[in-house]
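Presenting chain A:
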Amino acid sequence: MESHLILLSLIVFLPAAGALALAFFPKDKPELIKLVSLFITIAVFLITLWMAWPGGDGENGQFQKGAAEMQDAFNVPWIPSFNIYYLMGVDGISFTLVLLTSFLSVLAMGASWPINKHVKAYCILYLLLETGMLGVFMALDFFLFYVFWEVMLLPMYFLIGVWGGPRREYAAIKFFLYTLLGSVFMLIAILMLYFNSDLNVLAKVEGFAPGEAGWNQLHLGPAAAELVQADGAEPLHTFNILALAKMGQHTSLFDDEMLWGKSLQWWAFILLFIGFAIKVPIVPVHTWLPDAHVEAPTPISMILAGVLLKMGGYGIIRICYPICPDAGYDLAYVVTFIGVLSMLYGAFAALAQKDFKRLVAYSSVSHMGYVMLGIGVWSAVAGTNYNPEYWQLGMNGAMFQMIAHGISSAGMFFMVGVIYDRVHHRNLDEFGGLFAKSPVYSGLAFGIFFAGLGLPGLCGFIGEVFVTLSVWNYSHALAVVSASTVILTAAYILWTLQRVYLGAEYKGPHGDHITPITGRELAIAVPLLAFAIWFGVYPRAVLDYMEPSINQEVDDLAIWTRDVKEPRLLLERNRPTRGAEEAVGMVR
Partner candidate 1 sequence: MELSALLPILLGIAWLLPLASFTLIVLFGPRMGKHGVGASYLATSAIAIGALCSWFSLFCWFGHYGFKPAEHGAGSQFAAADHAEALTPALSQGEKETATDHESYPRAYTNDLYTLGQFGSLKITISYYIDALTVGMFAMVTLIATCIHFYAIGYMHDELHDVTDHEVTLSDGHHLHRPGRFHRFFQYLSLFCFSMLGLVYAGNIAMVFVFWELVGICSYFLIGFYIERKSASNAANKAFIVNRVGDFGMIIGLMALWGGLGTFAFGDVTDADGKVERGIFSQVRDPANGYALAAPDGMVRSAAFDAVEEIAFEHPGRLMPGAAASEINSRIPSWRADHYGYWLLVIAGVGIFCGCVGKSAQFPLHVWLPDAMEGPTPVSALVHSATMVAAGVYLVGRFLPVFAPEVLLVIAYTGCITLFIAATIAITATDIKRVLAYSTVSQLGYMMLALGVGGWVAGLFHLITHAFFKSLLFMCSGSVIHATHTNEMTKMGGLRKKMPVTAYTMLVGCLAIIGAGIPFLIGFSGYYSKDAIVAQALSFSLANPLHGAVFFYAAVGGAAMTAFYMFRLWYMTFAGPPRDHHIYDHAHESPKIMYRPLIVLAVFAALVGCTVPDWFPALGGLGVQNLLEQARPAGELGEGVLMAGLAYPEEHASHAHSIHVQATVYAFSTALGGFLLATVFYGLRWLNPADVKQQFFPVYNFLLNKWYFDELYDFLFVKPAHFVAFLITFVDRRLIDGFIDNLARWARKLAHFDDLIDRYFVDGLVNLTAAWTYSLGSSLRSLQTGRLRQYVMLIVIGLVALSVLINFASAR
Partner candidate 2 sequence: MEPVGISHFMTVGAIMFVCGVVCMATKRNALGVLMGIELVLNGANVNFVALSSDFLTTNPARGLGLDGQFIALFVIVLAAAEAAVALAITLNFYNNHSTVDVDRADELKG
């Protein structure tokens, strides 16, 4: 327990500690400050890599592949009077994202070298940002999660607003307000859930009494167990995400009608979903993304696309669906429809862009649509005899797509940044002929853009194909529409490549500044392409980590559909049966 506390806290707070240390550094040594920051990010990456190293058995803190439950979890009281705990842990869903974060942080720090304005402040904010991102993925206490969510928000605002392009203030404020709106909704939902939660009720559910296996997996801490055993009169609220999920699935605590005939969890789902959807982002709340990307400096774009967008998807997988399954079931079609809409909308919008970075940003909207689609394909219903396999495929595809998009979009933004650093413009109509001028750079760019295009053998393909294949058994119509995206994706990526890299000559300004790619840039681009190829050829490298946890979640929800939701639906149709009675007698 202590070792887990130290390990995870080290990962999360090492960057913050580094930021604190940097505050005492002299301002006039930017190179030194950048180097120190780089070493800190590398150190974090090495720790996570050590955790991920194959062969971990879960004993000494290393991550155990193939295990579905939370690992390295610990629980320390933080604000006990409000049942707030310093509770963190990783499972397959979060650990892969933690790895992605620490990896991209190193690369983006490497990409920060051309930044020469207020280097010290930049590095401090950057490291704080990393702390926030890692914390979001590891926190299992809702309150802690929210705190990290906000911690991540503020440095981002400054990083865009100070180091950005000409319209940076507009973009930064837009980003900030959008996300803040989302997090306000989230906070409301958090409080709604908190005040309706009751550990006493959960403890009455079979298998979740204190001391039993189900209880132990929730990492509620000894204090909560004592309270539950002592007295059951007062409701015992909790912020524990795992416990809330169990309450959502095994009790009817969140089923009370709240407003306009909808239950509490329906509203909580809507609020949380909006909060996360803004982050993903999905149409129509995506317009902060192109502006933020266009104005943000290259490394921040990499982080933004590579990690920040994943928080939305992560939140939906980790929080929305497990805690509010009833709403998830009712709104599954909305979620998938929005996913498909984003895919098409983003692709069409990308087709019309003239700004290189804007195009890549819209491609992100399109690609993240796959994530929403894969998450939402609730095909484990009566008509498929509760077969969860296709949903597992979709959910895994969505997670894989997040990782793959993290790599390919970060790579794409970096590739745009490389050329922007040289010619200082991004107008797609004023490029051309780069392949002849800078073949190594162009070759790498082709590889990375093809990963975005979803070419087999590269990472983008796996996620897209998994998701697309999972949709058919959910809805034929959505499946067909989602498949059509491949045409548009090919169109905008190939057209872009043609305008930028092919052709006889360079058409824009500063043509003589186009120099071959440097060693530093190579050291950033090559790992990205290498991972894109590795994950594309051998996706199990990622799937082995996350699959058990995701399958567990999907199985839980499928069982919930079978045991709770369907009897409930039958009741609504006035067709009570044995199972329905059983559901009515659910623990209250």
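Keep in mind how these were chosen: all candidates are chains of the complex that A comes from, given by their letters.
Please note the rule applied: contacts are C-beta pairs under 8 Å (C-beta built on N, C-alpha and C of every residue); 3 or more make two chains touch, one makes a residue touch a chain; residues count from 1.
Worth saying up front: this structure is predicted, and the values here are computed from it rather than measured.
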Which candidate, 1 or 2, sits against chain A in this complex? 1
Residues on chain A engaged by candidate 1 in the complex (per definition of touch): 174, 177, 284, 287, 290, 345, 348-353, 381-390, 392-393, 396, 433, 435-436, 443, 450, 455-457, 461-462, 465-466, 468-469, 471-473, 479-480, 483-484, 486-488, 490-491, 494-495, 498, 501-505, 538-540, 543, 547, 551, 562-563, 566-567, 570, 575, 577-580, 582-583
